[in-house]
Structure formats: structure tokens, C-alpha cells
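Complex shown without one protein chain; remaining protein chains in place.
For clarity, chains are labelled A and B in written order, and residue numbers in each chain start from 1.
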Amino acid sequence: MFETLALNAPSWSDLRHFVPETVLVVTFLLALMADLFARGRRPAGPFALALGGCLVALAAAVSSLPAGPRSILGDLVVVDGLAGFFRVLFPLIGAITILFSWASGEIMGPRREHKGEFYALVALMAFGMCVMASAADLIMLYLSVELVSLTSYVMAGYMRTSLRSTEASLKYVIFGSVSSGVMLYGLSLLFGLTGETTFVEIRAALLAGRADNFALLVAMVFVLAGLGYKIAAVPFHFWCPDVYEGAPTPVTALFSVGPKAAGFALMIRFFYTTLLSPGGGQAAAGAAAPDGVIVGPADWPLLIAILSVVTMTYGNLVALRQTNVKRLLAYSSIAHVGYLLMGFLMLTAAGLEAILFYLLVYAIMNLGAFLFVIALNNRLGGEEISDYAGLSTRAPWVALMMMVFLLSLTGLPPTAGFIGKMYLFAEVINRHWFWLAVVGALNSVVSLFYYMKIAKAMYFTPGERAPLRLEPLHTAVLILLAAPTLALGVYWTPFKNFVDRAVAGFAGLGG
Amino acid sequence: MGEHVLSWMTFAPLVGMVVIAFLPRERPTLTKVVAAAAAAVPLLLAFQVFATFDRSTAEMQFVERGSWIAPFNIEYFMGIDGLSVTMVLLTALLSFLCIIASWRIDKAVKGYFALFLLLETGMMGVFCALDFFLFYVFWEVMLLPMYFLIGIWGGPRKEYAAIKFFLYTLAGSVLMLLAMLAFYFNVRNPDTGAHTFNMLHMMDQANHSPWLQLSHVRHLIWIALFIGFAIKVPIFPFHTWLPDAHVEAPTAVSVILAGVLLKMGTYGILRISYPMLPDAALWFAYPLAILGMINIIYGALCAMAQSDMKKLVAYSSISHMGYVLLGMSAFTTQGINGAVMQMFNHGTITAMLFLCVGVIYDRAHHRDIDGFGGLGLQMPVYTSVFSLALFAALGLPGLSGFISEALVFLGAFPTYRTITIISALGIVLGAAYVLWMLQRVFLGEKNPKYDSLPDISARELATLVPIAAVVVWVGVQPSPVLDLMRVTLNNLIATVGR
Partner (left out) sequence: MNAGLEHFLTVGALLFGLGVFAVLTRRNAVGLLMGVELILNAANLNFAAFARYVEHGIDGQVLAAFVIVLAAAEAAVALAIVLAMFRNFGTVHVDAVDRLRR
């Protein structure tokens, strides 16, 4: 068990278990320096360095999947199955973002010095997200959240002369700093209640009954507000549509998957470790009761269930009215958080597996949908649904690939999105949360309507007929994302096994 | 091909679709030929199935089985019995004829035929799948091509009709998904003890968990499944998508929609709901009979009020599907045989009707019943074919519709006297709307506007004659079709029935 590990003093040798993160930090620094020497229209050096760094980190992460939990760097960080999964996911997301930003007019277009900073920032953000997924201590929790946030603020305002981009970053920084402040206050209360800073010791203190129930509830709600903000769950979502619409589209793409997944990683680790008593997660399948025992006063699963329902319903209903695709995808991403929360409140290994699988799938299909927006923005200069009229004749294969992403986002077979959603629903049904399953399923039907609005514009509405050719790089990455979206809908056993291994090695469920 | 007949039937169209995707856009005829060839494979194999199908057993035949997704116990498991074999034959026949009937499509030819073939794969797969997950995937795969076929090649309100169809059917199928998952977690494979999607295991009540044996649970699951299937049939009050979809859809798509897609609803009830939840089926039998009666009467009354020929046929479909519901709600051998027979017969008859409406629409560019008159003299061949279809629809003895409707009434009468008697009124109403339309379109004063209307062409005739032959043949000699299904259905009634 995790608790039995001896208290580790930080040592350099710990870095052996911290290779992907170390690579990403070094990449950030190198790319930043390379940017000083970058010449020409596009900063090839920082681009190549950042891309290479992400790929090396990815390779390192894949080749060193952690077997069991290992507490390193003075117990600030735990490297376990969960962390192992996310340190594969984040460099991957980073690499894809870097790839399609290279040909994006929004990032590379406007006259601006030090364009290479962008690539450095992506690497830094990937690093921050990896740390979020492995933070085991309040200090690390706050540090990593802030690292990702600060990077995000800068990236949202990357188009410095654009009013929309500036507004996005302003809103992001204000809402973001307030909610992280609130979270910090909650953390301080939690610290006061337990006198501990590492998650495991906090749980031990809570189990020993040292905490006042009401104060604990307040502290946890404050923390939930901070993390809910990161994943953009209702009612902490206010920033999301404006930031997504205003930020440069490649940045939006990154925001919609990266910090969200990192937020989930941290939420899982924090709440499962502090509030779930040990020994959970291993009960026989088919049992109606949650595996773990929840510490504290509130009916957390019910609370999260309500949050989940409100989040998905709000996201879907508001998305119905949108005409701007970025904004539409912003609301749809809120809805997807609602689906993911369904898995979170199950408190079971299968629920976590479903979340991780869905995050993986969601990253692929949502990046794909945003890449479509980026690629067409480069050509059409807009991202209204009506801009896509007649696209099926102008660029049939591109329209088809977008169709795959849309179907996958809706959750229709045979796409990866269906499989992801099915695993979520499966665990919800298995734990007998029927009303939640029905609401979730009907929400998918609602989402069909607005996703098909895009399909309708592409296929039904007549528009210009002149063929449209995208940047070759964009087409290539689109194919790179569409292929797995389809293939994972037909055969996904290896990915499922990968995810299962990650959850089996998660310290919070006694792995 | 010998070992994998069902796979070939299911996936040959898919292969055709992929081939079509890579054909040059400037060669539309090539596309059509490839599509016809891809659809011919299932048709030829259908003959083989018809010839070699063992009529003396209720076991699954032509079984194919292999592991697909091991961690979730999903199998690739295909097979047909007496219930599905008729549907498989129907699908193969209608799909091929519809490709021929679509020959004059000139808008986005590649897309049309590619989607059509994808649709055929979905339909075939639904009827062959014996793994619930596989079934669900095929079930959903059909929705998308249908959405596009209506939405791109449809009539003036096509976008509305297409999304309405999509939303309705998806709403139904997500409920089915939840029911499927509830089954999965409460059924165990008796050999391995693992959860399973295997439909045959799900049908064996001994494999159900104690929770799944609670009657309120079973009733809830039944309702979830029923809504999913009822939307497809469509059963009143879930029927409102159907007239819209039919009116806007191009002819061949209407044929598939009415001929095959509607049958999936009743097929699903018989394949899944009845054997897996027999007690819930009995519990729901009376409401189902009443719904059947409502469908019959309501559909017929609506049909009578229509001035659009296609809408009339669409509402007549609702009415005719009511007979299926009535027949299967009775839990008698005649009733259920009549119901499945009616599924097959309605498939062929309504296909003829829609094709005939398409013929006149291609010429006159409208379908207003009162806009014609005296076409009998102008288009004698067409008139006789259309009349044959119409007479079959109203249940004239000697044509196939009569056999199944008679069986349904014979089977239902002992169980539900009043309901059956009221439903029999549907026959009268059916005769009324059919004859009234016949009179207005083909008899009476000739409309001078259509003096130069050419009679039915050879290609159009070629799509109608095979179906007409089936209609007449089954009407005169029903035993070849009845024999296919009898043993399976009698077995079903024996295990489910009272």
C-alpha cells in the first residue's frame, strides 16, 4: 500500500522516474532560447525542438509505464498508473497542437516577434499538466494548477493586437485567478483541519475523525470550485465560451482537451485519495454499492451527479443556439465534462477506466474537430457554421473527416466516441444510477441536433463550388486524427487494456 | 463464400461502398454498375439461403462466430433462423431492386450509391446479428445513410424530415442501449461465468441474475426496449416522423424505409423483447394489442384524408404495421405466423406502391391524387401493375396481403375478440382509401394535361415485376414462405406463450 512507503527525501535520482516531465522542461527552456536566434517567417528551430521534445517525452512515457505507485521528490509527486496514463496523453496532445499550429494563420500569421514562444509555451503547458496528474501534495497541487493557468492566460492572449484574443485572456485571467484563489482558501482550511499537506496523510487524518464535518464540507466545496473551473463544469464554466471563442483556434483546441483532462486527473487523484477510504475499487463487479467508503458528511456522489446532469444539460441546450463553431464546440465541451463526471461519481475502477478511455478518445476527436476549424479558418477567414456551406462538394474528403469527428462527438457507432460513451453508461447502469443514465442518454440525442447543424451546412446547404485545398500539413494531421477515431470504434481492445492497466496501478484505489 | 454466407451478404455492399468512394466522379454509370454488382451479391446469396435453409429446425443456421472485443465479451456472432431469414431475403431483394430503381439519380451519384450500400450493410447486419452489441452497432449504422439520403436527395422539406427522423430514432436507440447494458451486467455466459452480449444466452432465463428476475425491473427494461422499437415501427404515438420522412425521401429510399426499416421495429420486439423478457411481453400483450388496433384504424383514417399519394401510402404503412402488432400480441401460432408473414408481405407490397408512386412522380412531378384522372387509358400497363399492388394492399384473396391478414385475425380473435372485431374495420377502411384513390387517379375523366404521358418503361417494369411475382406467388401458394418461419415461430410461442 501507498501509506507504507517510507518518507522520501528528495534526491536527484528521483528524476529517473520523472523523465517525461524533465524532458518537457528542458524542451521548454531550449525552445525559448532557440527562439532568440530564430530567423525567417516561421520559427523552425523552436518548432522542431518543441515537437521533438514532446515526441521524446511521449516515447519516454510509453517506454516507462510505471508498475506501481512510487512516491518521489519528497512525497510531492507520486508516479503511478494514473500519472503514467496522463504523461502519455499530454505530450501527445502537445505534439498534435504544435503540429497544426505550424500552418495556422492565427499563430504564425500576424506580424509579431518571437513567434517561437508559442511552441515553448505548449511544451511548458504539457509539463504542467503532467505534474497536475501526479501531484500528491497540496503544494504541488497548487503549483501545478497555477503553472498551467499562467501558461494558459498567456496563450489565450497570444494574438496581442486582436481585440478578441485580448478579451479572452482578460476574462480567463480574472475568472481563473479568482477561482484558484478560492481553491487555495479551501486548501488552507483543509490543511488546518488535518494539519497535513500530502493527500494520503490528509485521508489518514480524516479517517481518524480529526475534522469538523461542516468545515470539511466548506473546504471541499472550495476545492471543487477551483478544479471545477479547470474542467469547466457548470456553475464554474462562465469563462469557457468567451475564452474558447476569443483565443486563437489552436489554443482553443489545446484548452478544450489538455487542461480539462489535467483537471480530471487532479480531481480524481485529490478526491479519491483524500475522501475514499482504502481498500476500495476491488469489490466484485455487479455490486450495487460503491466500492470505497466515503469519508465526510456529504453525499458526494449525489452532489456530483447533480453537477454532472446540470453541466451536460446546460452545455447541450446552450450549444443548440450557437452559430459560431468555436463557441458551439465550447458548449459541447462543457457537455462532455458532464458525461465524464458520470464516471467520476461511480467511485469504481470501471468508472475511472471509462473516464480515462473517454478522455483519450475525446482528445482525438475534439482536436480533430478543432483542427477542421483551424484549417478552414486559414482558407475562409471565419468560423461561422454558414461558412461551411457546400463544403461537401468543395472538399469532400475534408467534409467526410469532419463528419467522422461529429459522429464521434455525438457518440454514434462505429466511432471511438460511441465506445467511450458506452463505457461511461455501462458503469452508470452497472451501479444502478438509472435516472442519471437516462438523462445522459437523452442528452446525447440533444447533442446530435447541433452537431448535425454543421453536417447540414456541409452537405445540405448549397454554397460555393470552387474546390478548396487545405494546407497539406493540416490535411495530413486531419487524417492522422480521423483514422483512429474510426478505427477505435471498430477495435479498441489494446487501448482498453492500456487504460485498465493505468487504473489498476492507481494509488487512490489501493492499486 | 460457402462458410461465410451471412458475412458476404452483409459486407459485400460495404466493399462496394469503399470501391465507389474511389471511383472517378465523371463516370456515374460505372458507379451505378458497381453498386448494382455489390447489391447483387447478397441477392444471389439470398437464393442460396432460400434453397438450403433447413425448414425443420428452430436452431440458428449459417452461424459465424468469433471473438471481437475480449475485455468486454463482445463477439462477432451472426446467424439466422426462421424469423430473420424472411427479413434477410426481403432486404436482399428490395435493396437490389432499389439500386435499379435509382438509376436515374443524377445528383451526387457517388454519394447516393455509397450511402445506399452502407444502408444495406446496416440492414443486413441487424437481421443477422446474434450479439446484442453487434446488433446495436448495425442498428445505429443505418441511421446516418438514411439521414443523408433523405436530407440530400429528398423533397422540399428534406432537412426538416431528415433531422426529425434522425432525432426520433436516436432517442429510441439510446434507450435500447441502456437496456442492452442492463442486460449485459445481469446475464452470465453459463460456460465461462462472464457477462455476455450473446443474445442466445440472454434468451435463456436461467442465465439472468436475481436482480433481473424482479418483475418491476423487467417491466422497466421492456418499456425502454419497446420505446426504441416502437419509434422504428412506428407505433402510435411515436409515428409522426414517418409521414414527413416518406414524403420528402426519394422513391427508392421510401421503399427501403417502408419495406425494410419499419420491419426492424417489430423484428426487434420478436428477436429481443419477446424471448428475453417473456413474462413482461405477456404483461404488455393487451396494451400492445390496443396499440395495434389504434395503428390499424388511425393509419387507415389518416390515409383516407390524404391528397398526396405518397402520404397515403405512408399512412397505409402505419395501418398495415398495426396488423403485425395485433398478430404478435395474441400469442397464438396463427397470430405470430401471420405477423411475420405480414412483415414480409407488407415489405413487398408497400415497395410496389412506392415504386409505382415514384413512376408517376417522375413523369408528372407531383403526387396529388386529384391532379390526375383517367390514367387507365393513358398508361394501361402502369395501371394494371399499380392496381395489383393496391389490391394486394387491401387484402384481396389470391394476393399475399390476404394470407397474412387472415392469419392475424384468425390468431388474434380467440384472444381479443372486441379488439379484433374493431381492427377488422381497418380492412373496410383500407378498401375505401385504396378504391377511392384508384378511382380518382385511373378512372373517370382524362386530364388533358397528361395526354402525352408515356407508359411505364422497361427498367421501371423490371423493378416491379419481380416483386409482383412474389406477391402473387405468395398469395396463391404461401407455404414456401410459411415453411421458412413456422418451426421457429411455433417454438417462440411455445417458450414465450401462456
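The rule we apply is simple: contacts are C-beta pairs under 8 Å (C-beta built on N, C-alpha and C of every residue); 3 or more make two chains touch, one makes a residue touch a chain.
Note that the structure is predicted; figures quoted are calculated from it, not measured.
Undergrad: Where does the absent chain touch, in terms of which shown chains it meets?
TA: Result for the missing chain's touching partners among shown chains: A.
Undergrad: Give the residue, chosen from A:33, A:170, A:217 or A:400, that touches the chain omitted from the document.
TA: The one listed residue touching the chain not shown is A:170.
Undergrad: Based on the whole complex, identify which of A:28, A:47 or A:153 touches the chain you can't see.
TA: Considering all chains, including the one not shown, the answer is A:153.
Undergrad: Identify the residues of subunit A touching the omitted chain, counting contacts across the whole complex.
TA: For subunit A, the residues touching the absent chain are 138-139, 142-143, 146, 149-150, 153-154, 157, 160-164, 166-171, 173-174, 177-178, 181-182, 184-185, 187-189, 191-192, 195-197, 241-242, 245-246, 324, 327.
Methods note: only the chains that are shown with their structure count from here on.
Undergrad: If you average the Cα atoms of subunit A and of subunit B to get two centres, how far apart are those centres in Å?
TA: Their C-alpha centroids are separated by 43 Å.
Undergrad: Please output the residues of subunit B touching subunit A within their complex, sorted ascending.
TA: Residues of subunit B touching subunit A: 68-72, 108, 111, 136-137, 140-141, 143-144, 147-148, 151-152, 158-159, 162-163, 166-167, 170-171, 174-175, 177-178, 181-182, 184-186, 209, 220.
Undergrad: Contact residues on subunit A for subunit B in the complex?
TA: 285-286, 392-393, 407, 412-414, 418, 422, 425-426, 429-430, 434, 437-438, 441-442, 444-445, 448-449, 452, 456, 459-460, 491-493, 496-497, 500
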